[in-house]
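See structure below.
A protein chain is absent from this complex, but the other protein chains hold their places.
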Amino acid sequence: MISVGIVGGTGYTGVELLRLLLRHPQAQVCVLTSRTEAGKRVADMFPSLRGHTDLEFSDLSLDLLKQCDVVFFATPHGVAMQHAEELIAAGTKVIDLAADFRLQDLAQFEKWYGMQHSCPTVLKDSVYGLSELNREKIKNAKVIGNPGCYPTTVQLGLAPLLKAQNQLINTQSIIVDAKSGVSGAGRKASLGMIYSENADNFKAYGVAGHRHHPEIVEALENISGQQGQFDQLIFVPHLVPMIRGMLSTIYVDLTEQGQQTDLQELYQNFYQNERFVDVMPANSSPETRSVRGANELRIALYRPQPNKLIILVAQDNLVKGAAGQAVQNMNLMFGFDEAAGLNGIGLLP
Amino acid sequence: MISVGIVGGTGYTGVELLRLLLRHPQAQVCVLTSRTEAGKRVADMFPSLRGHTDLEFSDLSLDLLKQCDVVFFATPHGVAMQHAEELIAAGTKVIDLAADFRLQDLAQFEKWYGMQHSCPTVLKDSVYGLSELNREKIKNAKVIGNPGCYPTTVQLGLAPLLKAQNQLINTQSIIVDAKSGVSGAGRKASLGMIYSENADNFKAYGVAGHRHHPEIVEALENISGQQGQFDQLIFVPHLVPMIRGMLSTIYVDLTEQGQQTDLQELYQNFYQNERFVDVMPANSSPETRSVRGANELRIALYRPQPNKLIILVAQDNLVKGAAGQAVQNMNLMFGFDEAAGLNGIGLLP
Amino acid sequence: MISVGIVGGTGYTGVELLRLLLRHPQAQVCVLTSRTEAGKRVADMFPSLRGHTDLEFSDLSLDLLKQCDVVFFATPHGVAMQHAEELIAAGTKVIDLAADFRLQDLAQFEKWYGMQHSCPTVLKDSVYGLSELNREKIKNAKVIGNPGCYPTTVQLGLAPLLKAQNQLINTQSIIVDAKSGVSGAGRKASLGMIYSENADNFKAYGVAGHRHHPEIVEALENISGQQGQFDQLIFVPHLVPMIRGMLSTIYVDLTEQGQQTDLQELYQNFYQNERFVDVMPANSSPETRSVRGANELRIALYRPQPNKLIILVAQDNLVKGAAGQAVQNMNLMFGFDEAAGLNGIGLLP
Partner (left out) sequence: MISVGIVGGTGYTGVELLRLLLRHPQAQVCVLTSRTEAGKRVADMFPSLRGHTDLEFSDLSLDLLKQCDVVFFATPHGVAMQHAEELIAAGTKVIDLAADFRLQDLAQFEKWYGMQHSCPTVLKDSVYGLSELNREKIKNAKVIGNPGCYPTTVQLGLAPLLKAQNQLINTQSIIVDAKSGVSGAGRKASLGMIYSENADNFKAYGVAGHRHHPEIVEALENISGQQGQFDQLIFVPHLVPMIRGMLSTIYVDLTEQGQQTDLQELYQNFYQNERFVDVMPANSSPETRSVRGANELRIALYRPQPNKLIILVAQDNLVKGAAGQAVQNMNLMFGFDEAAGLNGIGLLP
């Protein structure tokens, strides 16, 4: 049994971490901090937790956090990097659910997040926590940058193609048309997020630039080992009037070799041992509700033209796209069964 | 053609007033003010208005407003009462969609709205703008207090009983179980109002006390002419995960005389000449979507026990419960056809 | 480890039973039947189950079902009563999620369900499966009638009052204003249930008569031991545009003794050892999302007038109101921990 700290448990990734960790067989949440809610019982803020925990928010105390085996940061961008160095010096592992340890390119981080990185050395040693692709590195990592929700779908959606020995696709014409539920925007008082502005409505947003775009590009470069090959990737996120769920529709041009490859088989083989990635049969349509609350990601392939591939990728943005993946990373880091605490079945309907 | 001013056009009642008034055959919106948005085109804030108006927000200028024939206040509580006196002195009529002119009881106003009333004299001469019940007074009014959304349903739901010659109901055991869409809470950045906190959820709120409660009581006293007879009325509002719409389920104990009355007939007769009140046939269930966007209110009656009456009342909280009723009042005040600008049919589905 | 059969796994209670039972530490689903889908993998119908089970639907075979320790009927009304006798003769316990074993009054059953009861003897020996109130009887039952969703909220909402030594309330003036998500109507092709007819809409339904009304009355009589004392109970269900969730707002008149009782304490004491019933502090408002997917029911009390009590009761209609309660009953029947397989935390947001 390891002891766990959560910094910033008042947002949706925070409460989702609690939902998962309070049922984890080998982890115990010991510290829960909040700048604004110190002294309040978390179950008073999130009544779904009533009867499941007596945890109270405390002020962020590094002394307390250092006594944990691992600390999750479910905070705004820029918080984890202030404390990571001291925590790992004390032997405490760090999993950041914000962006502080996602981008190795410091200039891109500064450009998109509007702040300088405060611990580039720790960043360099940190590991990008996409469990399926970086499993071995994660096992030995001290600091994890947990992937963004959109980038998770794009990477797992494209990895089998990019990891193939041959060049199967044109990397410069990828289009990602992504759709997310509203919880992806977090839990904050914002006019644009209120119910009557979002219900019964659909729109694109961030078309002129979204923070997950550079993360996607850097991650795909790392997967493929090809620098500069994804500069023309198009990424258009949309907002869906639903709480949870994310679907990315990815359009890819196949090379000659790609056209001659059995791509369905390629994907099935690539993910055959992955418990959280489901390659659906041909002509399936992954629905976001099929993974609601579950640490799962479903993929389906279509070939509308001989040289075109459409990849549909569905996940719950708060689970496989955030808190679930973070717990999966923790399991790897501590040598637990990778599925410990993550075997819940999606809530359908 | 009269000239109209709107103070505070950045909320939902403001944009709804614009939707109705921009199509009104005898009114022209000339002034639109906002503390925070002066200089901005209203169509840039509400894209549904693109192509329909070039109006820009201006700072609140009494000089400009005095040139209008009528000024609507779609502002927070407490604004209209600061300017009403000066406006009516200049010959400009005032319709307040907030609570400044709803309660004649100054102590209740102070208790529930947390401020002292600044113009009790104007208040005394103001008229409570429930068109169907106060039509004649409204025609001659200079200042209108536009009713709250919940009180509109309760008054129109109970008026035929209270206006009857005989005592048909026990006025001390009325229960109002009311349900509203989220737009009733307005358009403001508030954590409790964001999409992910309200979608796929249902709850009661304000059970321990809601501002519309004293308004309901005072209004029912005025309708019935019976002071102190509604002190035990129970009012429990609930929040429905929908944008617009309100349904009040009203439970009433019938007296002996009430039990011997043909109540369906009573209601039909009472409202037979009302264009915006629809008494549905027995065994109907008014749906909020049947009045979506329309200045209509539908009523249906049930008799589950000989001495019990259930009254179902549905309206669009932003139309008959707010902006539509305000325009209806304006029509009365200026001698227009009461339905001018209000003949739109509900948007179903 | 017991072996479990499910008859009729194509509806929402069926898939919810699977979600819970596939994670149950002491139960294994061995048989799953469907009239219409025999031969189909259940995960092809409910993709949330992909990766979690290879179960296929089979035709309803009593021989197979008799080999199970317990069989759940997640079927339309009238199916379980055809097979219950043969199953219990073979030593197989039966839990019916439909209405066949809810009403002891045969005339009421025939009136409301339009069919004659085919095994009144079995019915007489069956137990009404409201675990908190009938725990001892359930432990020894062979056939369980799993309560309806609305009746569950009403019984648990009123039981502390009805079980008190003194007469705390007027049993003849109870009003239940209930609201349910759409999944309560099941999974069937019906015009009234389609998305565009229900989204962004609110209405009452079944006001002139609902099947759960006689169940509520009979159950309250059994709880209180007072026959004929609930004949004037008013029950008005409403349909909320959400998938899951149910809130009942119950209005009760207190007797003198009721007014002198500390009702908050009464409720807390009554439920202090119940793991699935949460009496919230004064002035709380139970939200349906706080129990989404969880086998929990939350209660809050209000006293708007000295002689009036309002009881708010929230649950997930598919869990504590159906499949979760059925598993809770199974746990009791087989001597398992009552919470086995039921410790999931609600999905919020």
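Letters A, B and C name the chains as they come in the text, with residue numbers starting at 1 for each one.
Just so it is clear, a contact is a pair of C-beta atoms (placed from the backbone, for glycine too) under 8 Å apart; a residue touches a chain by one contact, two chains touch by 3 or more.
All of these numbers come straight from a predicted model, not from anything done at the bench.
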Practice item. Return the single residue from A:Ser196, A:Thr261 or A:Asn331 that touches the missing chain. Key: A:Ser196
**Study point:** chain A residues that touch the omitted chain in the full complex
**Key:** 175, 177, 179, 181, 196-197, 199-205, 207-208, 232, 234, 236, 238, 240-245, 247, 249, 251, 283, 285-289, 292, 302, 304-305, 308, 310, 312, 314, 349
**Study point:** Hidden partner interface residues of chain C, rising order
**Key:** 12, 181-183, 187-191, 193-200, 241-243
Exercise for review: For chain B, enumerate the residues touching the unshown chain of the complex.
Suggested key: 12, 15, 18-19, 22-23, 46-52, 183, 187, 199-200, 243-244, 275, 278, 280, 284, 286-287, 289-294, 296, 298, 318, 343-349
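Going forward, only the chains that are shown with their structure count from here on.
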Review point. Hey, which chain is the most central one here, using CA centres?
Key: C
Study note, to complete from the structure: Across the interface between the identical copies chain A and chain C, with over half of residue numbers shared counting as same and under half as different, the residues used are same
**Study point:** Centre-of-Cα separation between chain B and chain A, whole angstrom
**Key:** 46
**Study point:** chain A and chain C: spacing of chain centres that average the CA atoms, whole Å
**Key:** 37
Study note, to complete from the structure: In chain C, the residues touching two or more other chains are 199-200, 243-244, 286-287, 289, 292, 349
